[in-house]
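A single protein chain has been removed from this complex, and every other one stays in its place.
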Amino acid sequence: MTDIVTYKPSPDELAYTFGGREPVRRVRPGTVVELYTEDCFGGRVRTVDDLPSVVCEFPYLNPVTGPFHVEGAEPGDTLAVHFVSITPARDWAVSSTFPHFGALTGTHTTATLHPPLDELVWRYDVDLAAGRVRYHARRGDYSVEMPLDPMHGTAGVAPGAFESRMTIVPDVHGGNMDTPELRAGVTAYFGVNVPGALFALGDGHCRQGDGEVCGTGVEAAMNTVIILDLIKGVPTPTPRLETDAALMSIGSARPLEDAYRMSQHDLVTWTAALAGLDELDAYQLVSQAGQAPVGNVCDPNYTMLARLEKRYLPTAEIYAGTHDRLRGVAGSLHS
Amino acid sequence: MTDIVTYKPSPDELAYTFGGREPVRRVRPGTVVELYTEDCFGGRVRTVDDLPSVVCEFPYLNPVTGPFHVEGAEPGDTLAVHFVSITPARDWAVSSTFPHFGALTGTHTTATLHPPLDELVWRYDVDLAAGRVRYHARRGDYSVEMPLDPMHGTAGVAPGAFESRMTIVPDVHGGNMDTPELRAGVTAYFGVNVPGALFALGDGHCRQGDGEVCGTGVEAAMNTVIILDLIKGVPTPTPRLETDAALMSIGSARPLEDAYRMSQHDLVTWTAALAGLDELDAYQLVSQAGQAPVGNVCDPNYTMLARLEKRYLPTAEIYAGTHDRLRGVAGSLHS
Amino acid sequence: MTDIVTYKPSPDELAYTFGGREPVRRVRPGTVVELYTEDCFGGRVRTVDDLPSVVCEFPYLNPVTGPFHVEGAEPGDTLAVHFVSITPARDWAVSSTFPHFGALTGTHTTATLHPPLDELVWRYDVDLAAGRVRYHARRGDYSVEMPLDPMHGTAGVAPGAFESRMTIVPDVHGGNMDTPELRAGVTAYFGVNVPGALFALGDGHCRQGDGEVCGTGVEAAMNTVIILDLIKGVPTPTPRLETDAALMSIGSARPLEDAYRMSQHDLVTWTAALAGLDELDAYQLVSQAGQAPVGNVCDPNYTMLARLEKRYLPTAEIYAGTHDRLRGVAGSLHS
Partner (left out) sequence: MTDIVTYKPSPDELAYTFGGREPVRRVRPGTVVELYTEDCFGGRVRTVDDLPSVVCEFPYLNPVTGPFHVEGAEPGDTLAVHFVSITPARDWAVSSTFPHFGALTGTHTTATLHPPLDELVWRYDVDLAAGRVRYHARRGDYSVEMPLDPMHGTAGVAPGAFESRMTIVPDVHGGNMDTPELRAGVTAYFGVNVPGALFALGDGHCRQGDGEVCGTGVEAAMNTVIILDLIKGVPTPTPRLETDAALMSIGSARPLEDAYRMSQHDLVTWTAALAGLDELDAYQLVSQAGQAPVGNVCDPNYTMLARLEKRYLPTAEIYAGTHDRLRGVAGSLHS
C-alpha cells in the first residue's frame, strides 16, 4: 500500500534555505508526494515589465517546497528521490537577465567596474499539449519554438555540519544544481546529513540550455510527483542521478574544472566499485566512454555531471535496484 | 575539376608546432587532401609495455601532418576545412596515463607534492567493419566494447603575432582542442593569421570521453580526407564547427569557466549577427536552446564548445553556404 | 566608563558555525572583551603523535568563541572590532598536514586519484618574552626560530539570508580568512547581517606564511582583548581592516583571481568615495600604489586583501575616526 501525500505550500510556507527549517511534512519511506513548486521569482514576474530586481526582495528568491522529513533517515543513509512527473503549472513562463548575475557579465565575485547589463524579462508561451515553449525576442519580432523539457533546478537535503545554505547554492547536499538532467524518469540520490534528511524541491524550468548562461532558465511553477525512498546504511558522497540508461555523478564547485574533477572522481570510484575494477582501469574506462553534461555556470558554485551508460557496467548492482523498483511504483500510479 | 593531393609524411616531416614551420604542400582553395596522421605517441606505443614516458621524448609528442599552405589565404580570411572521412589506420589503438598529466592528478601547473599516479597503457582492438573498439582492463579481465567514433584532437592554423605554439596547446588558432565533435561530416572554420593559413592536423582518436579525463583518448593513426577551402574577407575570431544540424563555437582557456565564456560569447554574438537579433535577445535564445559540449579538461588550455541547432536560425546565411557546398563536393568523391 | 567583559568558554560552549547560534554574551557598543580562544584542533593535538584526523572529529573543528550580541546592531550597520592584544596562551603550538587539505595536495574539490600526503604534526616552542617560535623538522634535526606574530585566522559575524556557515569557510561575513594582517593594533569592520551582529573569534596563529600553504598555521590557544564597537547606518560590503598606516579590503572566493578582484574592487570604490575621485582615477591610483597581501589559498574560499597606505588619502574621513578612537581606548587600558 503506497502512501500518497499532496502538498501545496502557502506563500509563507516557502523555504529559502536548505537546513535551519522545520519540516512541513513527515513521510514514511516509499511515500508518493504530489507537490507544487513556485518559480524562482516567487511568481512575481508575470510580464516583461516585472523586473526581478524591483518585484523580488533578497533573500526571498528561489523558494523551495519543503522540507520533507523522511522517517528513519539518519546520517550515513541515502535518500532516493524518484521523479515521476514534472508538469508546468501555467501556460506561460519567464526568463530574465539580472544585474551582475550570469556567465557573460561581471558579478559579485568576478567583480568588474562595468555597470550591469540591461535587465530584461522574456515571457514564454507554454503549450503542454504540443510539448513546446515559444520564445519571443524583446527587441524585434523574432520568435521560435523549442521542445518542452521540464526539470527542477533546485533539489536537495539539509547540509551537515550545522550549516544552512541559501537555496541558490549548489553543493554536496544538492541545492541549485540547475542541470537539465533532473527531469521526469530520473532517480536522484542524496547522502543524508541530518535525521529525516529534510528534502526540498523548487526552481522548475520548462527547459534550460547547458550552463544556464544568462543566469535563468525558462522559469515556471510546477506540479511535480516524486517518490521519497530511503536506502539504509549506504552513504552517498555527492548527489547522483540514475536513468534507465545511465549513471551520473554531480560535482559543484569553483572553478569549473573542480566541478568537473569532483563529478569525474565520483564516477570513476563508483565505477570501480560497481564493476570490481581497479581505480586506474575505471579511470581509463570513464575517460573513453564517459560524458560530461554541463549543469550551471552562473550560480555561487558551478555544476558539472559525469555520465556513464549502464551498458558498460552489465553486472553492476546499483543501490540494490532502487531505480527499477521506483520506476515500477511510478508506473503503477498512472494505471 | 577538383584538385586531389595525397600526402603521407615521413617521420622526419612531422611537425610539433603550429607556426614556425615551412609548408609541406601548397594547395589551391577547394583541394581535396588525402593524408595520414600519426598518433600522439608518434606510433611508438604499440604494447602495454611501451611506457610513453620511456619511449617518447619531449618535445617530440603529438605530431601533426602539415602545414599546408592554402594559396591566397591572408590574415582576415577564414579557412574552411571539411572533414570527409576519418579512418583508423590500424586494427589497434592505445591510451595511457602519463606522469602528472590528466584531470584527476596533480600536474605541472596544479602542482602538488604527490608522486605521479602509475603510468599504464591500455591497448584497444579496433574493428572497423563492426564500428567498434574494445577496452581491456589492465588489472583483471574486464572487457567491454564501445562504438567507434573517429575524430581529430588537433587541428589548426599558424597563430598570429609571430608566435609558434606546441601542438599540445589549444587556443584561438585551433590546436589540441580534443573535442569529439571534430568528426567526419563537419566543417571547421579557422581565422587566418598568416599568409597561406598553414593548416595542420593530427592526434586522431578512435573515440574519446568528454574532457579526456585521463589525458589521452583512444589514440590512433588515421587516414583522413579533408577539403581545404577559403572564404575571403570574412574573419573568424575563434574556431567554429558546422554540421548539417548545428553551429558550434569553440573556446580554449583556463579556468574552465573562461573556455565556457569564450565559446558562449562567440555563439551569442554570432547568433545575433546571423539572425539579426539584439545581443541580449541572442543571449536569451542561447541560454535556453544552447548546448555546451565539453572538449578537453587536461591540456594547457581547457576547451568547451557552445552549440546551437540551426533550426533556431531558419533564415541564417552561414559562411555563404560553404558547409553545404563542401558536403556536396564530399558526396561526389564517393561516387 | 568602559564596560569590560571577561569570557572563557567551557568546551561545550564552543561554536562551529557563524550563524545559527544563540549569543554567549550581550554587550553594549564600546565594550572591552577579554576572551580565550581554543586552537583549531580544539586543543587535542598536543604532541607530534596526536594526529588531527584521529583525535579530532568532524565537524568539531576550528572552534570559535562567541557569538557576542552587540546591542543595537542591525542590518545595514557596521561592527568595528579593535584588536587590543593577542597573546598565545601556552608555551607550545602545533601545525600539521591534514589528509586532502592544503594547497599542494589533491583535495575534496580539486579531486585527484592520489592517496593523501603523510599526515604529520610539528610542535613549536613559543617564547613570549623573546617574541619567538621555534620550528623543529620531523625528519632530521633542523631547527630555526621565527618571529612571533600573533593573529586570528577566524573572525566574523553571522551571515545574512538565514545562512549558517562552518567556521572554516571565509566569505563576506568574515570567517576563516586566515590573513596574517589580523593582528593586534588593527580595527576590523564587518557589515551587520542580523540583529546583534553575533561576532565570534577563533583560530589563533602564533604566525603564518602567506597563503597558509600546508593548510595550517602555528596553531595556538590565545588570550585576546578586543573592543566591540558599532557604527550605525553605515554598511560595509565586505570585511575591511584599518591600521595606523593603511586600509585593507578583503575578498574571499574561488578561483583566487576572484578573491583578488573582490578585494581590489572594494578598495577601488572605497578609495573613490574617500578621496572624492572618479572610479577610473581610483582604479589607476590603486593600480600603482596598492598592495595585495595574500590570506589563505587552502580553505573552502581563498582570501586576498587589497591594501592602500592612508598617506595617499590625506583628507579621507574613515568610518568617522573609529580606528583612532579605539586606539585611544586601547591605550588607556594599559595604563
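Residue numbering begins at 1 within each chain, and the chains themselves are lettered A, B and C in the order written.
We take it that a residue touches a chain if its C-beta (ideal position, glycine included) is under 8 Å from a C-beta of that chain, and two chains touch if they have at least 3 such contacts.
Everything numeric in this text was worked out from a predicted model, so none of it was measured.
Novice: Among B:Leu113, B:Val234 or B:Ile318, choose the residue that contacts the chain missing from this document, as touch is defined above.
Specialist: If we include the chain that is not displayed, B:Leu113 is the one touching it.
Novice: Which residue from C:Arg207, C:Arg240 or C:His323 sits in contact with the chain not drawn here?
Specialist: C:Arg207
Novice: Just one of B:Val5, B:Leu128 or B:Met166 touches the chain that is missing; which is it?
Specialist: B:Met166
Novice: Of the residues C:Ala111, C:Ala197 or C:Val218, I need the one that contacts the missing chain.
Specialist: The single option touching the absent chain is C:Val218.
Novice: For subunit B, which residues lie in contact with the unshown chain of the complex?
Specialist: Contacting residues on subunit B, toward the hidden partner: 16-17, 19-20, 58-59, 108-113, 160-166, 251, 253-255, 258, 261-262, 264-266, 268, 279-280, 283.
Novice: Write the list of subunit A residues that the hidden chain touches.
Specialist: Counting only subunit A, the missing chain is touched by 104-106, 110-115, 117, 255.
Novice: Since one chain has been left out of the picture, which residues of subunit C touch it in the full complex?
Specialist: These residues touch the chain not displayed: 95, 97, 103-104, 117-118, 120, 122, 133, 135, 137-140, 142, 144, 146, 207-218, 254-257, 260-261, 264-265, 268, 275-278, 280-281, 283-292, 294, 297, 302, 304, 312, 314.
We take it that only the chains that are shown with their structure count from here on.
Novice: For subunit A and subunit C, what's the span in angstrom between their mean Cα positions?
Specialist: A distance of 35 Å separates the two centres.
Novice: With chain centres taken as the means of their Cα atoms, state the distance from subunit A to subunit B in Å.
Specialist: 33
Novice: What are the residues of subunit B that contact at least two other chains?
Specialist: If we look for residues of subunit B contacting two or more partner chains, we find 104, 117, 255.
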